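Only one protein chain is missing; all other protein chains are in place.
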Amino acid sequence: MKLSRRCFLSFVAGGAAGTALSPLPWKLTDDLSIWSQNWPWTPVPPDGEGTYTLSTCTLCPGGCGISVRKIDDRAIKIEGAKGHPLNDGGVCILGLSGLQLLYGPTRIQAPMKRVGDRGQGRWQTISWKQAIAEVAGKLKEIRDQGAPQSVACIAPKDVGTVAQLLSRLLSAYGSPNFLRMPSVEDAYEAAIYLTQGATGAAGVDVENADFILSFGSAILDGYGSPVRMFKANSKMKELHGTVVQVESRLSNTAAKADQWLAVKPGSEADLAMAMANVIISQVAFDQDFIANKVDGFEAFARMVQDKYAPETVAQKTGIDSETISKIALQFAAARKPLALCGKGKGQTPGSLKEALAIHALNALVGNINRSGGVQALAAYDYINWPDIETDSVAAAGLQKMRLDGAGSDSLPHVRYLTHRLANIADGVQALLVAETNPCHSLPDTQAVKAAFDKIPFVVSFSSFMDETAMNADLILPNHIYLERFEDVPVTAGVARPTVGLCRPIVNPLYNTQHLGDSIMQIAKALGGTIAGAFPWEDYETCLKMTLRDQWGTLAKKGVWMAPNATRTGFETAPGKFVMMNDDMGAIYMADDVALQGGDDAYPLVLIPYDSIRLASRYIGDTPFMVKTVSDTVIKGQHGFVDINPETAKRLGLADGQLAKLTTPVGEATVGVHFEYGIMPGVVAMPRGLGHTAYDAFLAGKGVNVNQLIGPVEDPASGLDAAWGIGAKLA
Amino acid sequence: MDSALIPEGVKRCSLPKFLLGLVVVGGVLAVGVYAMLECWIKGLNVTGMNDYYGFALWIWADLAVIALGGGAFFSGLLKYVIGKDDLKYIINYAVLIGFICYSSALLILAIDVGQPLRSWFIFWHANVHSMLTEVAFCLSCYFAVLTIEYIPLILENRQIDKVPFFHNLSHNMHGAMAVFAATGAFLSFFHQGSLGGVAGVLFGRPFAFREHILIWPFTFFLFTWSAAAYGPSFTLFITWLTEKITRKKLVKDNVVYLLAKISGWMIITYIIAKSADTLYWMYNTAPAQGFNWTFFYENNPFYAQWVLFAEIILGGFVPGLLLIIKPTRENTFLRVTATLLGIMGVSLNRWVMVLQTMAVPVLSFDSWAMYIPSWQEIATTILPVAYGVILIMISYRYLPIFPQERELNPLDPDAAESENKEAPAADKLQPAEA
Amino acid sequence: MFPFNFEWVWDMGHFVFHGGLWYALSVIGMGMTFVVIKSIYDTMQGKGGHHH
Partner (left out) sequence: MKEAQTKHRPKRFGMAIDLDKCTGCGACMVACFSENNVPFREDESDKRRSITWMKVYKITNGEKFPHTEVCYIPRPCQHCAGQHEGHSPCVSVCPATATDYSRETGIVSQIYTRCFGCRYCMGACPYHARYFNWWDPIWPKGMERYLSPNVSPRMRGIVEKCSFCFHRYQLARNKAFNDGRREVEEKEYQTACTQACPAGAITFGDLNNPAHAVHQIVRPNLHEEHNAAGIPIVGKAQNPHAFRLLERLGTNTKIYYLSSREWVRKAGDNYQVQMESDPHAADASGH
């Protein structure tokens, strides 16, 4: 007993000492640390040969040049293309995170056919052959019923080969119902047409302006070609130019502006008129331009003097007459003054009256068709395809009125009224959706969803499983911009026609197909004159033939910009800039855009605001972008509204608390964020949140402001001019 | 059944009751171990810490237990180096408590670091300018010393002692103990100090930053001093608690009074120095960095000037005075109260030096950062307490921790019974200890 | 920790710090070695046997 214990204890002690002295524990310690430095579940990116490829970003209308860094066949970084006329090396937060879209989890990887109910998300993968056949079959069926006009198509733009192929398909097929997503371009084009007689977008020469008077345009949050605007703003700082921001909320643009005019939302047109009044009565306008190049000045002058005296407007705008006069005179006194139109990123058209009034300011200072001013952008005329032979069915269909009523006798000044989708659904038997997400980005989401439910056949060409794709019957996924060729003509306010070339950086990752090819294949499947309208064997051939002249430049530089051709003269009847005539008189006399729910039931005004950190068009916010969003905008799943602390306290709301936001259109639970930089009585909510589709990095975060705001038509033009909506927060 | 292992001439409760006690405390321990494993397997995201609170509850616990464990090195210093021989009657327990505190500290650190498997890099790639390096080295060295001081105690177990080699080993270790104790004191001086330095050198953190003497900020000396001052108080408190729980007198009053008196004087002198340091910081150091001292105690839901009162007056001057004034010192209630206040004071000091330092906004546009520990952090912080209780239970049962116990508690037949009656109660009380 | 670790520098900081460290370590190490050897020796001398 004693012996054994002795042995035992000595054995234990000896054993312990022995092990400690042996190399074993030390080797083990070392190996463990080395293992901890090479955990197999922490990725090690493979190295390889590095290259850069020039291309063009299509994630927003900006058309920036990008330079993509690759390691072997992996794209690893997107940078701005140096020397590009629009963004010269700069790049925005969305452009930077494009690779998260390319390699992201929400890509649609093959053509799909709905098997469950709409929006249920139950799909069956099908072959391209079958996908094309199904679309063509359905279109043929509709055509055979003699109702080709009941096929509509929504696209983000109407310029460029892909958009043109789409509308060409509709024309050959026999439908006038090509719809372009709403934007301030709708209003600008109308204003340009009325005043200058030119068709086409407005080009603003911000680079050469020295005084920018922005009526709520988010110069620093994605307006126009965003990086170009950033650069212009920085140049203004360097040259000590002046930026005046007219807005009811201290947006980034307002925060960086030299002066922030906190105007009551919705009264911008009046402010512009009052400023015109001041400029005219002080004879501060460009007398030479007015005398020789303007028609209808007296009538215009009379109107503003009768109706828009600063003193009367002060009340309505909340800006005292002294300030109005001061800014107006500063504007007129500037060397290159420039008034900008279009709220936020310019995703809503706004009222035509407002656009005309602001454009009139530019005319008063003679800042039309000259450097540092506004001009009608020369149309993109590089697409010269043979005329379409239309058969009898097509001819008949094309005779029909557009379903949205744009261009009709009652609404002659506008080309698209896409916000009316909700009302015209009954007339639509098939809807083709190309690179847009109307189910999220059109106002009054519920109504749009209801419209989709009415439309029997919806085809989405989306590359991502967005809200609209979720509500489609067929998805024919397009390559994303990093996998395809495409010409990118820029209309977003550029002063000179600019075409970028989007080209494949990587081979298509999935079983997707170029939208251009899908269109041609559908046409070919439909046969007859429709097939005949598409003489090319595939999209790439079509593109190269179309661009024959510029192809060389584009392939080399990635971008082509028209030589500086400022227009001279005006295509109007009097050959002058028309400041006032009967049409415009009617527009100026038309009622203001009413505020929906502007009564006691809704004591507050909800306005949407745009942030460059929140993608709010077709593309959803990337994980990287969401990561940069402040916790006063999104916290957990909750979205926050900005409200002035005084208003909030009056309503008994505490900073950070949750509350119910109700408008005539809908209601939502939101977080309350105190912000002194917002007008009392106003609550602001960002665009681009509240997605139900996409992945967990974006879905379910915040509220889609379009659920709470519906379209309000401008009595003069029919365009959606909603700038806010009555709201209740409790 | 285990009577053969129990020291001769002392009475212990029956094995089942002892085991029951172990199970109760073991339960708490188990929860702690589970939380520890979560921290290791899932990572530190299970804690309440964030990028503003890289240091939090755990670091506080480390600083606190090491301060309280300071009783070991200081008593050792007093006995073996300065020659206060009476302390030999309590030194064993001081060593045991120290051993528990330091092993706990090391365990907590092992949970606290993000990469425990490479934590030895702190030695291998040592940056000698870092206070934490100094802490790591001295801490582990001193832990070795404590182990060396604890081993002979284990060897004195009745059965082990029968092995001649172990008997000799224990005897010889006692012989050489002065050397080890001296080395221990030397090491302790530095690691206690460098623990203070950890906060004091943060010149980016105006709340913690202090002026330097040579390379050492004032807090370096204050921490050593406070550990030497409050450590013995903790030893005394635990001893008192053990006596309460075992219903026995284990250490003679004169020994207790002696240690209490020394602790008292150390506390008083420390708190005077601490007050001077605080005033200098309020009116020189902080303003030089652009802060009014009041700023650190405003505009936040928790830290206000009560902290200063609680730490310096309530946890400093009060216990100090109670312990140096003979009548109050020799009044058990007041003495124990004093030690308790002291423990509170030094723990609060360690708390603010870590957590308030992290909470204070330094960038003018930043805001106060508050912090709530997760249950895993709390469980892993209680874990060492349970472990300590268990080690004390075992050591007390099988080792002659208290040399005076036999003399103070002569065995008489009928005492045995009463022991057995009390024992269960004692076991249940155990978890409350330490 | 050792001169062959690449961050080692022969400067005052390292002298003082590692000086103190290695001093403490060697005291502990030698102390224990001495104690253990002496104990072994004593045991072989037959000391500490059945002293009671």
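Here the chain labels run A, B and C in written order, and each chain numbers its own residues starting at 1.
The rule we apply is simple: a residue touches a chain if its C-beta (ideal position, glycine included) is under 8 Å from a C-beta of that chain, and two chains touch if they have at least 3 such contacts.
If you're wondering where the values come from, they're calculated on a predicted model, not measured in any experiment.
Residue A:Glu79 is the one among A:Glu79, A:Glu207 or A:Asp453 that touches the chain missing from this view.
The chain that is not drawn here is touched, among residues A:Thr42, A:Asn384, A:Asn507 or A:Asn564, by A:Thr42. Annotation: of B:Gln289, B:Gln305 or B:Thr332, B:Gln289 touches the absent chain (contact as defined above).
Residue in contact with the omitted chain (choice from A:Gly65, A:Gly104, A:Gly397 or A:Pro438): A:Gly104. Against the chain not shown here, subunit B presents residues 43-45, 50-55, 112-116, 118-119, 121-122, 124-127, 129-133, 136, 198, 201-206, 287-292, 295, 357-358, 362-366, 369. Within the complete assembly, residues 36-37, 39, 41-48, 71, 74-80, 87, 89-93, 96-97, 99-100, 102-105, 220-221, 226-227, 230-231, 233-234, 237, 250, 252, 255-256, 260, 262, 612-613, 623-631, 634-636, 644, 646, 676-680, 695-697 of subunit A touch the chain that is not shown.
Convention: only the chains that are shown with their structure count from here on.
Once the centre of each chain is set as its mean CA position, subunit B and subunit C turn out to be 26 Å apart.
Mean C-alpha positions place subunit A and subunit B at a centre distance of 64 Å. Counting partner chains per residue, subunit B has residues 162, 165 touching two or more of them. Counting partners per residue, subunit A has no residue that reaches two or more other chains.
Subunit B makes touch with subunit C in their complex at residues 123-129, 133-134, 137-138, 141, 144-145, 148, 162, 164-165, 167-169, 171-173, 175-176, 179-180, 183, 186-187, 190.
Those residues of subunit B lying in contact with subunit A across their complex are 115, 117-118, 120-121, 159-160, 162-163, 165-166. Residue ranges of subunit C in contact with subunit B, taken from their complex: 1, 5, 7, 13-14, 16-18, 20-21, 24-25, 27-28, 31-32, 34-36, 38-40, 42-43, 46-51.
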